[in-house]
Every structure is written in structure tokens, then in C-alpha cells.
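The complex appears here without one of its protein chains, the remainder shown in place.
Which chain is which? They are A and B, in the order written, and residues in each are numbered from 1.
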Amino acid sequence: MKRLLLTCLALVCACQMIFAQSAAAQAPGPLQTVLQAHAKDVAKPSRKTIQPVIDAIVASGLEPVPGFLSAWADKSVWQRKEDGLFFIGEEVAKRTYALTDVDSGAVVAEVAKKELKQLKPNSGVRGLIATALVQFQLSDPNPETRAAALLAIERAPGAALLAPLRASIPAEADPVLLARKTRIERLLTIGYDEDTAARVAAIEEMSGDLGVDVRAALNPLVARKLNVATELPEGENIADILIPGEGDLTVEAAYDLLVAAEGVPPRTTPEMIKAVLADNINGGFVAGVPVAQFTDLQTRLSAYAKLAAAGQAPGLVNDAEVQSALDLHVFYETYAEPNAAVTTAAEAALSSISTRVGLNQSLDLGLDAISLASIYFLAAIGLAITFGLMGVINMAHGEFIMMGAYTGYVVQQVIPNHTASIIVAIPLAFAVTFAAGVAMERLVIRHLYNRPLETLLATFGISIALQQLAKNIFGTQARPLTAPGWLDGAWAINDVVSISYIRIAIFVLALIFLAVFLFIMNRSRLGLETRAVTQNPRMAAAMGINPERVNMLTFGLGSGIAGIAGVAIGLYAKVTSELGSDYIVQSFMTVVVGGVGNIWGALLGAGMIGTLQKGIEWLNPSNTLAAQTYMIIFIIIFIQFRPRGIIALKGRAAGD
Amino acid sequence: MSRSFIAKNPSVLVFLAGLALFTLLVTVFSEGFGVGGLSTSFVKTLGKTLCLCLVAIAMDLIWGYCGILSLGHFAFFGLGGYMVGMWLMYARTEIIVEGALAQGAIPPTSQEVIDGIGTQIFGVVGSSEFPSIWAFSDSLILQLMMVVLVPGLLALIFGWLAFRSRVTGVYLSILTQAMTLALALYLFQNDSGLRGNNGLSGLQNLPGVSASQDVVSIWFLWASAFALGAGYVLAAFVVSGKFGSVIRGIRDNEARVRFLGYPVESFKLMLFTLTAMIAAIAGALYYPQAGIINPAEIAPIASIYLAVWVAIGGRGRLYGAVLGAAFVSLVSTWFTGGQAPDINLGFYTIQWVDWWQVILGLSFVFVTLYAPKGIGGLFDLIKTGEKS
């Protein structure tokens, strides 16, 4: 009995040993089994054939699948030539690899490289593997991996991803990722869910959403394809029936479609007739008609008809025949998505989205207009002082703006830090253009008060000289004036409405200018004296104000502000010697349209011109040049009705 | 315009005689008709200068006499060039296209010829269709009428709007500048129907004329001289007598003229339109000599230069405008053409191409400040010198 027992024990041990041995050497693990079932495709994968293999691997539901898939994609899976088994290999010594079992994860052997064959899936296959991996990554403990997986889904959505995505949602702890998952789940549902009701529900749910991704999910559903048939087919999701010659479908396009679809003979074009006639010239005649007579289309036609009748040319397919061929057919558009309920819901959702997009685009346009208006206001505010208050036409005002911008550029050459350089550049630009303005007032304008046309001409001369001078110093190419890093980027309110920080900064700067202007004019001594001198210079002089000094300082102030505006505009536009002349006409328009002598007028003028220009650009987006043309024409007409501008000074104060 | 008018204005006779002498001298020394000595390109420059003198006279009429500083008259000049350029380009391309199509086995239909011309002319802006504004381009007579009608009508509409709303002085100047800018920007578009910024080119080749440029340049010199002479006489007639009194009155005190009962607006409108037409005729003669016209020619700066010429020559006197335009444009050509020798200062080389603009701008400031009568003012000095 004891012996028997020992024998049995020995047997069991032996069996166990045999079993263990075979497990290591012969009996493959469950994943290996799956792999071996598709060994050929796994070893030499191609994008076309690999999907069922990947599906089978994933469907096995085995624990080591994700590890294997990522190793496979990383090209670290090797096949042992001896028995065709797959292992994850790692180079441990030169030309020697440690093989890890795909199931157990244990190192089973170290083998020389020559006995192995590396699996090198191409990028297409790797993409498919990555997609398959996504569902595992969705529940990965590392949030970054989960985020990467979501990004992968967004890039390559597919029906297969819907179920794993849904499965991963309840366990998601991160609120941001949860929101993203939910959103993507909705979008995938729209595209791939098998249940129509669920899709329609998802479409309706997202129909108020402005995201580009929603439109990207909906648009493919309602993509249309033009078809032709003798009768309208049953069971297709038909979007529209088209009649050739009406709407977007031309007769020519319809017939060309028919030619392509049913092989009917193509239309006989004048070029074809000409070519056929040229091929059949016989001693200066074609079918008995002298070649010289072919300056007439009718003659060509009749000659061609004769050729066709003689069988020397294909029969003439004229308009009547084209029309009768078209009449026998029906042209219709089908949706890419066969399910009518889904397409109907998608169309409705898209139309509701496009309404909202339109509304938001108007908002965006409004923001654009405001930012353009702030630029015009900045360019014009100095002019509102020199021209509006003092009545001095300074055509070199634009060149002062340019000088400010170049000052900013030069400062940036010296101080590389962008923030510091802008902080230095603004007062320096003011100082430079203030000095230039004072010099110009002393040397030129002082002698020309009350001779506005002469002032205009003399300052033109200065403008020409300054512009060329800038060209001589800085060259003709644009110089960069770089904004500080914290002004990069844009404030995006949603996918439609966004505004760049630099424009916000310019808007804020315009507000600051307005405040400074109001403060100087209404609260400071200079403002008081300026108003006194502009209203009645002799009386002001009698009160002990020195009008010359006041004029000089006021002009300097206006010019200095132009310099600061130059820095701001330089950040937004390119700095060239023509920078100023680009703005001068608009600046004058701003002041004239708004009403001379009134800062609020300049503000309204800038607002009106900015809005107008953006509005016209919106109506005709392809052509900003035309927008400017129409804007100027509008202004000329506007001045008919309000010759003194929006805010008009009435009566004697306005002067004549 | 009676004979007595010219007899009463000896300065007009002096000018006409001088112009005739100049034209004859140039002809005598030309390559085409004379003994040589003046290159054909220089003859063209002189012919163009005569056209510039004519537009300067128009500018002087409207600004020097009537006080309207128009910054739009060079736009009318350019429009005139465009109008004549349309016919030149159409007719010449027609000859080329007909020649090319005649090479084919089958003679072309008229539609094929027109399509061919369209492709040739508008291919550069990606089109082959003739825009409707080219409707008359196949007829020289109609297109020549367009030379005065189109700028005239534009001036009439613009002037009516501007004068009616009593826009005066610098406001009007800025408004005319805006008009010029609008027109230039419009023409810069590819779908303006006038080939966008390519403009119209090859205008120096007269269709159906086999004569060489040496000869054609003299034809145009004579035509320009004739136009200038006629323009001078017309302008002298307009500014003489009561009409001249009224427009100078408008310049000096518009309100006073109005209280005298004169419809100031219609005087201004008439003069604005007339001078626009004169400018357009000058442009129509200028651009066939220049060979090319593009929207850059119309840019506001060109009209400003026109004002510069008249101011430097001396506004309010016709010969002043002529002198200013001739002097400044010829000197400009000389400096910017690279003919003026550069001055090497050792540490810096003064290149006139770069510095001429600066000098011109500053000299303009100088003239405005210290010599408001311009070059013409020198004649006053001589006259007063003779008297004393």
C-alpha cells in the first residue's frame, strides 16, 4: 500500500513535471494561442488584413493584451524562427535578446538575434494597433494616458471605440476628462451608434453647440452625392431632386454626368466641330464647302452635318438632343448617411447651429470692428488735437506715427527684452515725436497759421521728406516690432468668437488715451489755455496766456500722442516707411466724419469707420481693397448729409 | 474766343511762339525726322513733359485761380490714360490674335477672335471675359469720347456732391484725396476690369502703324504741343474777363461772391469738370508715350506732386504752372533716373536716387514759406526791376 502510494506520488510528480515542462516548451498560453491562430498575419501585418486579427486579440479579453499591443506597435515583438512563437524581446547583450513570454510576462530565454525575426508593423498598422489600444488606455490609472487616448479617438473616431468609451465613463474620476469623455461619447453616438433613436437624441442634444467638432461630426452625415438614374430609386436616403438648368446644376454638368454614368455620346462642342473640320480638309474644301467660309458658325455646322451624314464624323449631339436625353433621366442627391431620421435631425441641428454661428460671427465681427476702430482712434487722436482743436492740417501726422513705430524698433535693437523695451519705447516715442512736432511748429507751421492750404502743402513736403528719410535709414523692407510674449495668443470665448490679446491691449490703450486727453483738456492748465487760445487767441493773450507757447505745446502733445500710437500700431502691423501714409487718409476721415474739434466726435468717427469697413469686408470677404473703396464712397455721401460731422458745432462757434 | 482776345493777351502769343519754337527744335534734332542728337527716349520724355505741363495748367486753373486744392486731378489724368489705353490695347491685341488664328486650318469666327483677345488681355488676372466697361474699346472714336466723358462725369458727380454740401478748403482737399485713394484702390483689384495692378501695357505701339518709335515719338510730341497750346489758350481765355474775376473772387472770399448773386457752386462745378477733362486729355496723350499705365500712377501722392509743381512754378499764373511742371518733372527725372553723379563723402555716398525726394520735400516747404509765388515770382522781380 505504501509502495503504491509512493508510486502514485512519483507518477503525479512525474506528470506534474511533464506538465510543467510542456507548459514551458510546448503548450502555448491563451494569448499565444490566439496569436498563433493568426501567426502569418501577425508576423507580416498589412493595413488591409490586420483589423480582424487585432479584433480577435482584443476580443480574447486577456489581461496581457494591452502590454502586447503596445510592444507590438513599438516594434519590440519578435518571432522565434525555431517554433514560430511570439515573444517580447529586449536586447540584453550585443546581438542577444531576452525573450519574455507574452502571457506570463516571465523571461523564458535568452537567444541570439539570428534565431529571431523582428515584427515591424508599418505606420498604418501601428495606427490600427493604437486605436485598439485606446480602449485599454481609457481606463489607465495615469490621467495623461487617458487624455492621450481621448485625443487619439478624436483624431480617428470609429464605431469600435464607442463601447469601450462608454464603459470607461462611470469610473472616470477626473471631472475634466469626464466632460471630455461624455462629449466624445455623444459625438461618437451621432456617428456610429446602431440605435437610430440614440443617434437622433444625441444630435438633438448637441444642436446648440458651437464646437467645430460637432459640425465635423454632423457634416459627413449630410454630405451629398449627385446621382443620375432613369427612375428615382426606392430605399435610398434622397436629399434633393435636381432639375438641370435650374439652381446649381447646369445642363452641361448634368449631361456630362450622364455621359460618365451611361456612356451616351458627348455633346458636340464648337471645338470638336472645328477639329473634325480641320481633319477633313480636302483641297481647300470640307464636304464641298470652301474653308474660307468657316468664319461663320452656321456654315461650320452645316458642313459638319454633311460629314456626319457621310459617316465621316460622329453624329451631331445638339442642344435639343441633350435636352431630350436629360428629360429621360432624373437627377438626385443622396445623403452619405442612409438613415433618413438621422439625416433629418442632422440637417435641423446644422441649421440651428449655423444660426447660432451667424449670431456669434456678428459678435466676432463687432469685436473686430471695435479693435479696428481703436486703431483708427489711436491714429486719429493726435490729429484730433492738432487738426480738430488747433485747425492745423498736419499731413506729416502719419509720418509721426511712423517715427514712433521706428523708435520702438530701435529700442528693441538695444533692449532685447520685449516687455522692458516696450515700456521704454512708449515714453521715448512720445519724446521723439513731441520734439519733432515742436520743431515743425516752430520752423514751419507758426508761419502759416490761418493759411490752411499752405499748411497742408508744407506739411506734405515734410511728409515726403520724412518718408524718404526713413527709407534711406531703415531700408524698404518691413522691420519687426515684436510684442511681449504675454500679449501673444488670443482670448477665445468659444470656437467662433476670439480676439487676440494685442487687440485688447490696443483697445485698452485707446481708452487710456481718451481718458488722458479728457484729463488734459478739461482738468489741466495746458488744456484750459489751449481751449482759450483756440476760442479767442487775442483775448487769451490779453489774459496773460502766451499763445505761441500754448500752440507749440499743444502741437507737440498731438504729435507725441501720434508717436505712442505708432508704437501700438507697429506691434500690430509691419513697420515700414509707408506705415503712416497707410493711416493718414483714414485718420483725417475719422476726424472729419466725427466732427472737428470734439474728441467724442473722433471716437464716434473711428467707431463708424471701423464698423463700416468690417461690415463691408464681411459682405465681400474676398476683397478688402473694394471694402476701402466703398467705405470712402460712403463717407463722401455721408458728408452730404452731415457736412460738419456726427457731432457738429452749430452756429457762429463753428466758424465758416 | 475772338482774335482780339489773343491780341489783347500778348503773353499768350509769347507762350505759343515759344512752344512752337521748342517743338520745331526738338523735331530738327530728333532721330525720326531730323538730324539726330536727341535720343528717342529723350524726345518721349519731352513729349511727356508737355502733357504734364497741360495737367499743371488744369491744376493751376482749379487751385491757383479758384482756390480749390484738388488732390484728385492726377486721378483724372490717369483715367484719361486708361480710356485711351483700352482702345490701344484692344486694337493691338486684335491684330495679334487675328494673325495667330489665321495660322490655323480653319479661319476663326468673330466670336473666337473676341475670345482670343479676351484671353490675351485678361489672362493675367485669370479671366477671359470682357467686362462691360470695355464695350466701346473696339471703336477709337467712342473711346476717345470716353477720354473726356468718363473723367468729366466723375468730376461732375463728385463735384456736385462736394460743392453742394459746401465742403471747402482743406476738407475738400482731403475729400478729393479720399476719392483718388478710392479710385486707386478700386483699380488695384483684379476684378476691376482694368487688369488690376498689371495695368494696361504696350501702349507705345500704335495698332496698324508700322512707323518706328523714332517717328511716332515726334507725332506725339506734336500732338502734346498742340494740346498744350490749345489748353493754354483756353485757360487764358477762361481766366480773362469777368469769369476770371469771379473765380478769383471765389478763391479769395467765396461768401462775398455769393452775396453778389453768383451761383458759386455752379462756377466751381463747371471749372472742376472742365479741368478734369483737360487733365484727362493730357493723360490720354501722356500714357501712349509712357507705354504703360497702372493704378500706382493714380495713387494720391501723384496728385500731391502735381500741386508741388504748380506751387514751385507759381500758382495763379498760367506760365508759372507750365514752368513748374517742366522744371520739377525734368529735374526729378534727371535725379531719379540715376543720371546725376553720386557724391562720395568718404564716410557716406550721397545717392541722388535716395536723397532727391528729401530735397524735393524740403524745397517744397521752403517755397511755401519763403517764395509763395514760386519761380513765376522771379518774373515779378524782373518787371519791378525794369520799372524802377
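The rule is simple: a residue touches a chain if its C-beta (ideal position, glycine included) is under 8 Å from a C-beta of that chain, and two chains touch if they have at least 3 such contacts.
FYI, contacts and distances are computed from a predicted model.
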item	value
Listed names "L-cystine import ATP-binding protein TcyN", "ATP synthase gamma chain", "Chemotaxis protein CheA" or "Acyl-CoA/acyl-ACP dehydrogenase", matching UniProt entry of the absent chain	"L-cystine import ATP-binding protein TcyN"
Which of B:Gln111, B:Ser245 or B:Thr349 contacts the chain that the document leaves out	B:Ser245
Residue, one of B:Phe29, B:Phe226 or B:Tyr262, that touches the chain absent here	B:Tyr262
Touching residues (missing chain, whole complex) on chain B	238, 241-243, 245-246, 248-249, 252-253, 255-264, 266-267, 270
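The rule we apply is simple: only the chains that are shown with their structure count from here on.
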item	value
Interchain centroid distance [CA atoms averaged], chain A/chain B, Å	46
Complex contact set, residues of chain B against chain A	67, 69, 104-111, 158, 161-162, 164-167, 169-171, 173-175, 177-179, 181-183, 185-186, 188-189, 191, 255, 300-301, 304, 307-308, 311, 354-355, 357-365, 368-369, 372
Residue numbers on chain A that touch chain B, as the complex places them	274, 277-278, 281, 291-292, 294-297, 300, 393, 444, 447-448, 452-454, 456-458, 460-469, 471-472, 581, 585, 588-589, 592, 623, 625-626, 628-629, 632-633, 635-637, 639-641, 643, 656
